[in-house]
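For reference, the structure is listed below as structure tokens.
With one protein chain withheld, the remaining protein chains of the complex are depicted in position.
As written, the chains take the letters A and B, and residue 1 is the first residue of each chain.
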Amino acid sequence: MKRFYFLSFALILTILPFQAVAQDSVKIGCVLPYTGALAWQGQETFRGVQLAAEMQNKRGGVHGKKIVLVKGDSETLKTAVTETERLINMEGIKIFAGWYSSSRAKVATTVTEKYGAIACIVIAVADDITERGYKYVFQPQGRATLWGELSAEFVGKEAAPKLGKKPSDLKVAIAYEDSDFGTSISVAFARKAKEYQMNIVAQEPYSLSALDLSPVVLRIKQANPDVLALTPYVRDGILFLQQAKDAGLSPKVLICPGGPLANDVFGEKLGDDMNYMLVTTCASHDVRKEAFQPEAWQALQEFVERYTKEFKKPPTNDAYHGFQGAWTFFHYGLPRAKSLTPDDIEKSMRSLVLKPGENITTFGYQAAPMGHKNAGANLIGHPNVFQWQKGSIGHLVYPKEFAKSQLMLPMPAWGQRAMK
Amino acid sequence: MRENRSMAIRYILEEIRHPKAYLTLIAVGVLYIVVLSVKNPYWGDILTMTFLLGALSLSWNILGGYGGQFTLGHAGFFGIGAYTSTLLLIHYQISPWIGMLLGGGLAALIGGLIFYPCFRLKGIFFCLATLAFQEVVKIAAVHFRGLTGGAMGISIPFKAGLANMMFQGKTGYMLIALSFMIIIALVTLVMARSRFGYKLVALREDEDATETLGISTSRCKLLAAMISAFFAGCLGTFYAHYSTLVDPYSIFDMMLSVEFVIFAILGGVGTVLGPILGAFALVPIDALMRGYLGQGQQGVSFFAYGMLLTGVVIFLPQGILSWISSPLNRLMEALSGEKTRPEPRAGKIEPQAERAEKPSRSMQPTSILEIAGLDKSFGGLKVIQCLDFHVREGEIVGLIGPNGAGKTTCFNLITGFEEADAGRILFKGEDITGLKPPNRISKKGVARTFQIVKPLAGLTVTENILAGAAERAGSIHEARMKSRNIVDLLGLWEFRDIKASSLTLGGRKRLELAKALATEPTLLLLDEVMAGLNPTEVEQAIQLIKKISNRGITLLVIEHVMKAVMSLADRVVVIHHGQKICEGRPQDVIRDPGVIEAYLGKGYQYAEG
Partner (left out) sequence: MIGQVLVNGILLGGIYALVSLGLTLIFGVMRIINFAHGQFLMLAMYATYWLFQLYGMDPYVSILIVVPLMLVIGMGAYRMIIQPIIDASEMTHVFATLGLNLSLQGIALFLWQGDFRGIRTSYSSLVIHLGPLYINIPRLIIFLCAIAAILALFLFLKKTYTGKAIRASAQKRVAAQLMGVNLSKIYMIAFGIGIAIVGLTGAVLMPIYEVFPSVGSLFALVAFVVVVLGGLGNLGGALVGGIVIGVVESVSGVFIAPALKEGVYFIIFVIILLLRPTGIFGKAVIR
């Protein structure tokens, strides 16, 4: 028995992979949650980043050098910092993409800023990441505020007319998991909703590890809303929807201002019942070809093809995000820089301007200058709204210029949402 | 007084010359040098976390290892400290150094308030309560967003400077963390050698036995809990400034609480070095594994920790320290040229003035113990009925009766382990009926031994006796002196450094007696000390008891061994079915027909022989 323990421990210690790095390459740190609770999302995001690197390498890399991604694991906040430090100090890396969750991004960028390393946050939405006046931090995709606000705007401008109501006639309920993710987005949503004079009839945060969400469901049902803005993570999202189905809670509009409801798992679990639900993400999914410049369109298509070929399924939301953020960085930001030093990259990212359609996103890119409240954030980075239709989330309905699909509302009751 | 002080100084100087002391000083010096020479921030981070977690584990160890109260909610105090100092800094610009003390203080306060009622709970229940405590704190921190920033936590803006407890490189952090660890280790060491320390480990071994030594176990646990929580709270402030973000899910993490415990268990609970060893062993390996295994590391860390914990608990329950303690000791011996620790030169042994005979009973002796109308039932069974008797000063009174007569229950009632239904117990004229907890009665001068002996198993004989002497002694040196006297009196000198669990039954009985005597009682209750002893040992015990009586201690003795009763007792009280059926001189009592009937002649044969 003793031997068994020692042997297994010794065995563990012998698994040490090596990482050979070729000459003529530039190492870019990619710190994401590869393990832990966000492992799946972290992995998917990495796939997007990796494809962006591969695609750029095919196009000659950056400054003639091949991009080599060096992984760091941001499983917890503590490890996000440790790993970032390790990559900076042990691997000498000064260019970063990653972290995924807002709190991880926040603490890790404190580190990168200290060392003057360039940090491109491929996806992490909290506003306060860019509210610290850091010079070397860039957030090319939207911020939580924008996600939440745009969702509310969408409800007011697009959804309300479909219900034949004015925004001020709408009864809105907001439910969210109470970590930084759900809270920041929902707070922004509520704020914008109030601007549109919508009536917020319920605001229900809940713990994401709850085993039972029926109290939330019941309270919301009691309030009888027209619109439900739900920002869960995946597991609790599934639980909530199932219990909502049990209770017969079926608002006319259900929107997830934060993204997780775009996960395929929902389709697998709930099938047709997912139809009509709306999700806000930044992904360039189901977009009209005409709205893009040819080069950008080609890049987007190539990404989708490569992903589908390698992973035998269409790209996930997180993969899109990873790719988009990384592509903006690898294809536009880095090559334009005079050299690959953080200062030159900073200048490049700061001055880069892309109009919507020039980049592979539905929004363009314009970094907020130093001195701006959210320096480094993408001033015009707004998300899109997707709708589950015919069992798939890949239906962009907003912004209209990019949308191929039609918005379909109101949402019928449970069990009646099959679409031909 | 001056003699005490110069003795103390001499003692300390002796200690320092011992290899244990100067080796430790060298090790500490080396650590500081390492810290100052590490330039790579990656290693700096690993070292900082090692020191921090080691310090946290040490603080846990005070209540958990020494006090034996295993908590799984220690991270709760860590977080309370972090939030307190951070909020004070953000809202009132209070310096983190002061905020740290305030945070630690608040943690100690909350720890005391919440854990004190929980101390009633034994073992696993206490553990679960502490777990629940941490969960509640976490939920509160998430929910009360206005105060704590909710799940998003609170950020501390980075501003380098000692005043702000933030530094550009890692060196500053490492120094502080290391210093914290050393300080807490020192505090632990001093505590372990103090009277409080002996009381704490005594109650860890056996709470009931410790209560009879006049030690308030709940107060000791409370103090240990508060010290433990205080340090954890202070460390929380450090962590807040190290990570610049305080959020509930990271800081009130259950895994963190478990880690503190794992380090201590791995290294050796209840020791100063244990938690440090455990942290040094595990933290760097874990960080390195994560760094170099990368993707393949999923789960490996958990698995390794789990296997280690189970393995250590099963195969090496005293931790790594027990493994290396014998080679370490040999090293010490080689270095110092001495066999074992130098004997405490605690001053000359004052020979107790042995009185040739007992004080004459011509003066009206005062009644030390009076029992009147005592009643006690368990369920429907009346165990003690209307019991009356008394014990006079200086007497040896035998309490005899058939099995199940209620003798031990009587002792339990006197010493506060049970509560009487009716009746009164007077000790030196004072009503002590129903006085709780037992230590309050013991403090008044009543000591007892237990029928099934309760040695403080994990402690050495000397430490056992020290625990007994700790309460009354004015200083640790006085306590050591008194213990030395008792050790000599009871002939335990050759066993003084042996663990109580290794003693034979005869030895344990002697130890039981020694512990009781160390409390300098007025009245000593002996519960069947002769049981299980062979005739030689019985004779030795009888002589010992006579010696004790000659010192002026009153004795109430439950005994079945009639030879002892006959030769020791001045007076005998016979109990049957919880009532006194006879009282008088031993030779009269054994001839009483009622008594013979109660016993059916068993003791009769012994008495004749």
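In this section, a residue touches a chain if its C-beta (ideal position, glycine included) is under 8 Å from a C-beta of that chain, and two chains touch if they have at least 3 such contacts.
Given the structure is predicted, the values throughout are model-derived calculations rather than measurements.
Chemist: Could you run through the displayed chains and say which ones the absent chain touches?
Modeler: Touch partners of the hidden chain, whole complex considered, are A, B.
Chemist: From the list B:H143, B:K546 or B:K580, which touches the chain that is not on show?
Modeler: Within the whole complex, the residue contacting the unshown chain is B:H143.
Chemist: Out of B:V258, B:I324 or B:A372, point to the residue that touches the absent chain in the complete complex.
Modeler: Per the contact definition at the top, the residue touching the missing chain is B:V258.
Chemist: Looking at A:E195, A:D246, A:E305 or A:E401, which residue reaches the missing chain?
Modeler: Checking each option in A:E195, A:D246, A:E305 or A:E401, the one touching the absent chain turns out to be A:D246.
Chemist: Please identify which residue in B:F133, B:F167 or B:F389 touches the non-displayed chain.
Modeler: From the options B:F133, B:F167 or B:F389, the contact with the absent chain belongs to B:F133.
Chemist: May I ask you to list the residues on chain A that touch the chain which is not drawn?
Modeler: Residues 1, 35-40, 178, 204-207, 209-216, 218-219, 222, 234-235, 238-239, 242-243, 245-248, 265, 268-269, 271, 414 of chain A touch the chain that is not shown.
Chemist: Contact with the hidden chain only, please: which chain B residues?
Modeler: So the residues of chain B touching the unseen chain are 70, 117-118, 120-121, 123-125, 127-129, 131-133, 135-136, 139-140, 142-143, 254, 258, 261, 265, 298-311, 313-314, 317.
What we mean here is this: only the chains that are shown with their structure count from here on.
Chemist: For chain A and chain B, let me know how many angstrom lie between their CA-based centres, rounded off.
Modeler: That gives a centre separation of 54 Å.
Chemist: If we count contacts the way the header does, which residues on chain A are in touch with chain B in the complex?
Modeler: On the chain A side, the touching residues are 2, 5, 8-9, 12, 15-17, 34-35, 39, 71, 73, 75-79, 81-83, 85-86, 88-90, 102-103, 106-107, 110, 114, 126, 128, 132, 178-180, 183-184, 205, 207.
Chemist: So in the complex, the part of chain B that touches chain A is made up of which residues?
Modeler: Touch list, chain B to chain A: 40-42, 45-46, 49, 139, 142-143, 145, 150-153, 155, 157-158, 168, 243-245, 247, 249-250, 287, 289-300, 303-304, 307-308, 311, 315.
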